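Input: a single structure, listed below in structure tokens.
A single protein chain has been omitted; all remaining protein chains appear in their positions.
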Amino acid sequence: MFKAEIRADTLKGLVNVISTLIDEVKFTISPEGMTLRAVDPAHVAMIELNIESGAFESYAADQTEIGLDLDKVKDVLKLSSSGDIISMEQDEGYGRLIFRVGNITRRMNLVDTSSMNDPKVPQLELSANIEVPVSELQRGIKASENISDHIALTITADYFELACEGDTDSVNLKLDKSQLTSLTVSDGAPKYCSLFPLDYFSNLIKAVPSDATVKIDLDNDYPVMLNFALAEGKGSVKYLLAPRIESE
Amino acid sequence: MFKAEIRADTLKGLVNVISTLIDEVKFTISPEGMTLRAVDPAHVAMIELNIESGAFESYAADQTEIGLDLDKVKDVLKLSSSGDIISMEQDEGYGRLIFRVGNITRRMNLVDTSSMNDPKVPQLELSANIEVPVSELQRGIKASENISDHIALTITADYFELACEGDTDSVNLKLDKSQLTSLTVSDGAPKYCSLFPLDYFSNLIKAVPSDATVKIDLDNDYPVMLNFALAEGKGSVKYLLAPRIESE
Partner (left out) sequence: MFKAEIRADTLKGLVNVISTLIDEVKFTISPEGMTLRAVDPAHVAMIELNIESGAFESYAADQTEIGLDLDKVKDVLKLSSSGDIISMEQDEGYGRLIFRVGNITRRMNLVDTSSMNDPKVPQLELSANIEVPVSELQRGIKASENISDHIALTITADYFELACEGDTDSVNLKLDKSQLTSLTVSDGAPKYCSLFPLDYFSNLIKAVPSDATVKIDLDNDYPVMLNFALAEGKGSVKYLLAPRIESE
């Protein structure tokens, strides 16, 4: 059983973030809320999303699973303005989810989740971390777009840097410790730096609400871990992105 | 002779509605106003439009006909803001219509109307009718777009329904009698229902001004008749759309 109401803009925020990585998803539903864990088809990135029941206008659920095609959910979102309430109800006899927006009823076949295994989220101990307004990252990414396919992230005891080196041109976003919400590094190395594919990083960062703060955990030639809040703090996203190891 | 001035937004409203069906049209002009009757090339839909001389800022005409390419009239509309006045004058010696917007004069060759016959508008007695804010229909159509090519319209003594059934998903807009401006059904049958091509219905409904009320006349496996006002009540549109009869 699953029956809930959610604000259109809250649902849109969730869908935008997840669909940067994957279109068909499985939500694991419990009385306390919903969770989702997914890797992209190329196994380069992983997302873990948690939404408390308090992020919904109303919420009632047993333990269940729901497989959704996010492109169809986007169609439902197009019918609503940001303040509208969207209701969702599992139609267990038919394997469908029923959406209601205003006077519209939209019945949607669920996606088969039997072959969707929850990926294991690795426990990583990363040596350097910062918190930064996502708007800075969004500008850094926009500047990098015609320069190269990869970006380097660096954290030292003094600054965070996003750098993109092309054959002729380069882009550099450098934020001193004073421009960051927080900066912590372990004593192991003078600087921590890894290289990442721009497209994955860019798609995610663009989907983060522009007033959010992102926590970035980094190490040398290791995956980066990004954490940020959704749904006014009632939801959270953890995103892991594999590094590109430069052959030498 | 034909010479008139019209507000750009009024002309735009007329052109938007007509061009959902056909591009080259014949206006029949009299001292009292203009009328147009046209069927689309596939003979699936028919439009009848009447505009009183009072819809114009100024108006002077004898009995005449004018054939226009609406794509060219749209080009003229692009030169004007909504409050602008567009003047039109028949240039009989040259078979042209002269548009003036601000300091621009646009001479437009008229389309030959000799082969354009006025279709006869059938007199239909349809058993059920409602009046409904077009904004509800616009949302129902938007919801139907990726579901199926056809929609079913139904009227009973209690409600109006727009339904779209796909192979896996479905959409349903249901409005109770209390949510409609009016609802009248004859005693002949418990419900009246016909199936229509979504694209024709959608193109028309999208072109109706969003604050308009549409009257829908319906019967079982019969054409639907839509009536609505334009030009602040000084113009009216009747639109007939053939049903799709499902083979059994």
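Read from first to last, the chains carry the letters A and B; within each, the first residue is number 1.
Everything below uses one rule, namely that a residue touches a chain if its C-beta (ideal position, glycine included) is under 8 Å from a C-beta of that chain, and two chains touch if they have at least 3 such contacts.
Computed from a predicted structure; not experimentally measured.
Novice: Can you work out which residue in A:Ser58, A:Ser170 or A:Ser186 touches the chain that's missing from view?
Specialist: From the options A:Ser58, A:Ser170 or A:Ser186, the contact with the absent chain belongs to A:Ser170.
Novice: If I consider the whole complex, including the chain that's not displayed, which of A:Lys78, A:Lys142 or A:Lys177 touches that chain?
Specialist: Checking the options A:Lys78, A:Lys142 or A:Lys177, the one contacting the hidden chain is A:Lys142.
Novice: So which of B:Ser82, B:Thr105, B:Asn146 or B:Thr181 would be touching the chain we can't see?
Specialist: Spelled out, the listed residue whose C-beta touches the missing chain is B:Thr105.
Novice: Which chain A residues touch the hidden chain?
Specialist: On the chain A side, contact with the omitted chain comes from 136, 139-140, 142-143, 145-146, 168-175, 179.
Novice: Name, in rising order, the residues on chain B that touch the hidden chain in the full complex.
Specialist: 72, 75-76, 78-79, 101-109
By definition in this document, only the chains that are shown with their structure count from here on.
Novice: After a C-alpha superposition of chain A on chain B, what does the rotation angle come to, in degrees rounded to the nearest 5?
Specialist: Here the rotation carrying chain A onto chain B measures out at 120 degrees.
Novice: Using mean C-alpha positions as chain centres, tell me how far chain A is from chain B in Å, no decimals.
Specialist: For chain A versus chain B, the centre distance works out to 45 Å.
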